[in-house]
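A single protein chain has been omitted from the complex, and every remaining protein chain is retained in its original position.
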Amino acid sequence: MVGNKELQNEIRKIMDHKDVKYVLAYKKGTYGFQTTPFFVSKREEVSQVIFSPFCLNNLTMYIKNEYAKEKIGIVVKGCDSRSLIQMINEKRIPRDRLFIIGVSCGGVIDPKKRSKRISEPLENVDVVEKDDKFVFTVNGKKQEIPKREIVFDKCIHCEYPTPLIYDFLVGDKIEPLGKEDYCDVKDFEKNSLTDKWKFWEQQFDKCIRCYACRNVCPVCYCEKCMAEQLDPQWLRRSVNISENTVWHIIRAFHLAGRCTSCGECERACPMDIPLMLLNKKVEKDIKELFDYNAGKELDSKPLLAIFKPDDPEEDIK
Amino acid sequence: MIIDKNKINAFINQIISDHIVFAPVKNKDMVLFKQIKKPDEMTLDYNNSRIPPKSIYLPQTETLFRFSKNQNINLETPKKDGRTLLFGIRPCDAKSLKILDQVFTGEYKDSLYLSRRKNSILIGLTCHNPSLNCFCTSVNSSPADTDGLDVLLTDIGDKYYVELITSRGGKIVKNFPGFKPANKEDKKKKEEIVKKAKDSIKRHIKSERLASILDSIFENKYWEEIARKCLGCGICTFLCPTCHCFDMQDETAGDKGARIRVWDSCMYPEYTMQASGYNPRPYQMNRIRNRVFHKFNYLPKNNQVFGCVGCGRCITECPVNIDIIEVVNQAREVKKDE
Amino acid sequence: MNNPYKPWLAIIENITDEVGGERAIKTFILKFKDKNIQETFSFKPGQCIMVSLFGVGECMFAIASSPTEKEYVEVSVMRHGKVTSALHEAKIGDTLGVRGPYGNSFNVDDWIGKNMVFIGGGIGQAPLRSVIHYIMANRKKYDRIDVIYGARSSKDLCFKEELFELEKRNDINVHLSIDKEEHGWGHFVGFVPDNLLEISPSPENTIAVTCGPPIMIKFVIENLLKLGFSPDQIFTTLEMRMKCGIGKCGRCNIDNVYVCKDGPVFSYEQLKSIKGER
Partner (left out) sequence: MSKEFEPNIVAFLCNWCSYAGADLAGTSRIQYPPNVKIIRVMCSGRVNPVFVLNALQQGVDGVIIGGCHPGECHYETGNYLARRRVTVLKKLLEYIGIDPRRVQMAWISASEGAKFADVIKTATDEIRNLGPIKKIKRRNEW
């Protein structure tokens, strides 16, 4: 478990550098179990910084819109560090403009799963990690819940609990929590075309096209998104199954070889659309077809801008 | 009046026969207002719907008129819906519809919205178990507010306490034999439940003199601070029961087409972007400030109501914990403009 | 209740090329298909109409013709975005949609007996033209009239012929300008606000109406104040992106006013108290 004091100390060290604009971290949210992104720009604010299993935001999302010349400090979990690698590879931000504080993360708590177990109080809450359990203290009452039952799905299969890139690491290196076996994707693939469509039709029918999935995504940063393009207008603004489906196909496709499975799109979605089931499918395919992993190592080239002459071509006539 | 819980289904069956009935329907972890054909499709065990019922009167996508582009251009207004009934709406959402009514009437009447509203009966359900982020009591409302409703039901155990608010509501109740007069005991029970609900609301906006306080801090850096972590995703506006902004677009296929409107959000940069490329609200700061001012300054000034009913949806669903209660309460502490 | 979003059909009666090039301006004469509507359609100078091209979209334009002209309405359109580009491709005889009139207007009745100064720049002359035509049709009711108008170059002047015609009359004073020196240009060279200072109209019993690019308006107002005009003697128009035109769709608010229905005309006195981005 990451000590807040240690984390705060690292942030203070970063802030000693002259050309640091701010450090992206977490602080306690406005109520209950909430935490919130925190732009630390003054030394006296550092004491508010925390890290806990409630710190679910992928802070690298804020870097995508950052064009400042100064340096930025950022706190990343294992999964978030992959987004950062991807952004550095895509030349969105140079590595040397970043001070990266890695935090080892034993899994973050999924608010949807949590709300079914513990109702959220206004304040007086605490959580600590104890082996493979979380111990919640709510108004003085303690409750233990096994991690696997309450963390995000992505955490159950997390192969990178320790960040892959960092300047400072807070907390000890952690062994992988699980292995990504794509069991959900594989199960879904077994369905007939009709059943697959039936499922996705129901999901996409809910979509209200707020584009939160896009805005929250660290690697969705086109200056003009095709969804907003008016001339030619590929996507109509009307919300119906045809436009919604195309939006989700395009979104998943544009993230092929770029999505690092941080799960923010699915978390942000106000209509509970299982977007990770889509993202994971693409991730699995490109791993199988092209032996490609997004955001794993620096200096890898973008998936769709490279090729091998012997890439698989089973269906081509 | 009262109605036994086991008679509710019969009542719903009766109203389904001559109304299009919308009611809360469970969809996995959320509840949405959907048209129901049978009473057992609905659920009354819910806090509030994810999407506010404004979507019934101001659908996310709506045809304004159709056109055909042969030699002679023809324009045609879409057909009106029939009589509708909304069952199980929460008092906060009913109040929001009254706020929207003010927007869509006035000098130019929006016939599409208003005809839907006019032909719709609202049967409300007292909010006996408000959520953590509910704050209706801060914005001149309460869990059993009757404003905007035709009938209000309150769950008092094995029956509902029934309040008739309008004559329309009275008529629909009169037509069903299951309603019986309430006794003192029922009334007392109802009052207890409402009081308990009110007391369980823990979060509050300090709304006194809010409009003038906001006027004095328009230029403050505070808004930049708030906007910094905003994604600009627009969830708060789409899920807001009083947000009504829309975009208008033409769609065509061959020589036929339509002008449609779709929900839009002031949180998007495109919203105010002019054809020349100039954008009067270029930063998220401008947009988030506009949203807060619209709710707590512009609408109070123009229509003498808050543009907020305290449903808490924007707080609960915000992916980055931008909390309107805190935004407003902290705004009071901010240093005034010169 | 009528559907407020459904326009009336109108025919393009005539098209005049005002300005060429990238930021081309054309003036369209529109006539309603339905005779009754043409006869009953009334508006005040400064008001706007929504013009639709079916399948493309809608745009709000200030009416450029005078309310005294009952046979048609005119709009001048600068090529900018999707709708205006499509409009520039339209031909005489084409059918389009018109709804309105929307917004407030110049209070021409309140100005009876006063001197009028009109200060326009580029396409901003369109709403001013409506007032000028109206006032010329009711010439006796008003005192001295000055029209100060300028554009980037002589090629960019809108309503050129008309202005040259007006110039010849002695019941109106037209002062034209272009930004940069040109061969054969006999009038003022320089920006419109400078031309205003050059002419220095007296604020005594005078109303100043200005419309044009935001930056021009800013300096015109500054100079008017320098000349001794008080804020309630200065009128201008505001611009925002619009969709519905009737105060429902939300986007055109500045502070608590909707430009589409509460504007576009504001006195400088009013503008001073409106905060918010524009």
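Order of writing sets the labels: A, B and C. Residues in every chain begin at 1.
Operating definition for what follows: a contact is a pair of C-beta atoms (placed from the backbone, for glycine too) under 8 Å apart; a residue touches a chain by one contact, two chains touch by 3 or more.
If you're wondering where the values come from, they're calculated on a predicted model, not measured in any experiment.
Novice: Who does the absent chain touch among those shown?
Specialist: Taking every chain of the complex into account, the missing one touches A, B.
Novice: Out of A:135, A:156 or A:303, point to the residue that touches the absent chain in the complete complex.
Specialist: Looking across A:135, A:156 or A:303, the contact with the absent chain belongs to A:303.
Novice: Among A:125, A:138, A:262 or A:286, which residue is in touch with the absent chain?
Specialist: Per the contact definition at the top, the residue touching the missing chain is A:286.
Novice: Of A:43, A:141 or A:196, which sits in contact with the chain we cannot see?
Specialist: The one listed residue touching the chain not shown is A:196.
Novice: Tell me where the left-out chain touches chain B, residue by residue.
Specialist: 63, 66, 78, 251, 253, 256-258, 260
Novice: In the complete complex, which positions of chain A touch the hidden chain?
Specialist: Chain A touches the chain not shown through residues 188-189, 193-201, 226, 234, 236, 240-243, 245-246, 248-250, 252-253, 256, 278, 281-282, 285-286, 289-290, 303-305, 307, 309, 311-313, 315-317.
Methods note: only the chains that are shown with their structure count from here on.
Novice: Farthest chain from chain B, going by mean C-alpha coordinates, please.
Specialist: C
Novice: Please work out the Cα centroid separation of chain A and chain C, and write it as a whole number of Å.
Specialist: It comes to 51 Å between the two C-alpha centres.
Novice: Measuring from the mean C-alpha position of chain A to the mean C-alpha position of chain B, what distance in angstrom results?
Specialist: Using C-alpha averages as centres, the distance is 31 Å.
Novice: In chain A, what residues contact two or more other chains?
Specialist: There are none in chain A.
Novice: Where in chain B do residues touch two or more other chains at once?
Specialist: 247, 249, in rising order.
Novice: Once bound in the complex, which stretches of chain C touch chain B?
Specialist: 1-7, 9, 52, 54-58, 80-84, 95, 97, 239-241, 243-244, 246-251, 253-256, 261, 275-278
Novice: Name, in rising order, each residue of chain B that touches chain A in their complex.
Specialist: 27-30, 50-51, 60-61, 132-133, 202-203, 228-229, 231-235, 238-239, 247, 249, 251, 260, 262-263, 265, 270, 315, 317, 319-321, 323, 325-326
Novice: Show me the residue ranges of chain A that touch chain B in the complex, using the header's touch definition.
Specialist: By the definition above, chain A touches chain B via 29-32, 34-39, 57, 61-62, 112, 120-122, 206, 208, 210-212, 215-216, 228, 236-240, 264, 267-268, 270-272.
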